[in-house]
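Just one protein chain is left out here, and the rest sit where they should.
== chain A ==
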Amino acid sequence: MAEHFVKVYTRFNRIWHWSQVVSIMLLFFTGARMLGLHQLGPFGLAVTVHTLVALALLLLWAFATFWLFTTGGWRQFIPRLTGMVKVARFYAFGVFKGEEHPYHKTFDRRHNPLQALAYFALKMALFPAIWISGLLYLSYNLWGANDAQAFWLGLVANIHVLAAFAIAAFVVAHVYLLTIGHGFREHVRPMLTGYDRVDLTPEAEAYLAQKGLLKD
């Protein structure tokens, strides 16, 4: 096994990621405007941007899901227990003593076990919660006719807001964790260039070299 610069993030992967960054930030900003956390810009503009960006993001998610399943990329996101304790122990203790991160990326497992679990929770719980509640919120007039006391609307709205804050909490942890290990820049660069340092078996090395996915 040796470390190599490998193209781990395809163009679509990177576009997917940064589009999500931009849209989720816009959604946070406009959502906070509607929730009354700030007064920057008109409420109506916030509604418009929030709605359009959310629909665009949903479309992107539909493409991404298709892409993940057709490329087999979905396997990256299935959590497993192997190494979990080590990684957890690292974040809880080792990191303060300057220990090395115990996890080494491989080509088909670029997330450490804790990371994979977090992404899995995000994709399976928080994202569905936000977009199902969001779509229900948006389409209230199609189903809310008999919701005389607005109970269901209130429920949907509260779930939507709670899920949004949970995603915001994820973003905080996500960005913070970039500062651990090789450093913030080192962590962000692969998502810009597509290339990251990954342990490769000689077979994988040969295969990726043939495919032109190795940089050195």
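One rule holds for everything that comes next: contacts are C-beta pairs under 8 Å (C-beta built on N, C-alpha and C of every residue); 3 or more make two chains touch, one makes a residue touch a chain; residues count from 1.
We adopt the following convention: contacts and distances are computed from a predicted model.
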Of the options "tRNA 2-thiouridine synthesizing protein B", "Tetrathionate reductase family octaheme c-type cytochrome", "Sigma-70 family RNA polymerase sigma factor" or "ABC transporter permease", which is the UniProt protein name for the chain that has been left out of view?
"Tetrathionate reductase family octaheme c-type cytochrome"
Of A:L114, A:A164 or A:L214, the residue in touch with the unshown chain:
A:A164
For the chain that's not shown, point to the residue among A:E3, A:D108 or A:E186 touching it.
A:E186
Note that chain A touches the chain not displayed via residues 34-37, 39, 42-44, 47-48, 51-52, 91, 95-99, 101, 140-141, 145, 147-150, 153-154, 157-166, 168-170, 172-173, 176, 179-183, 186
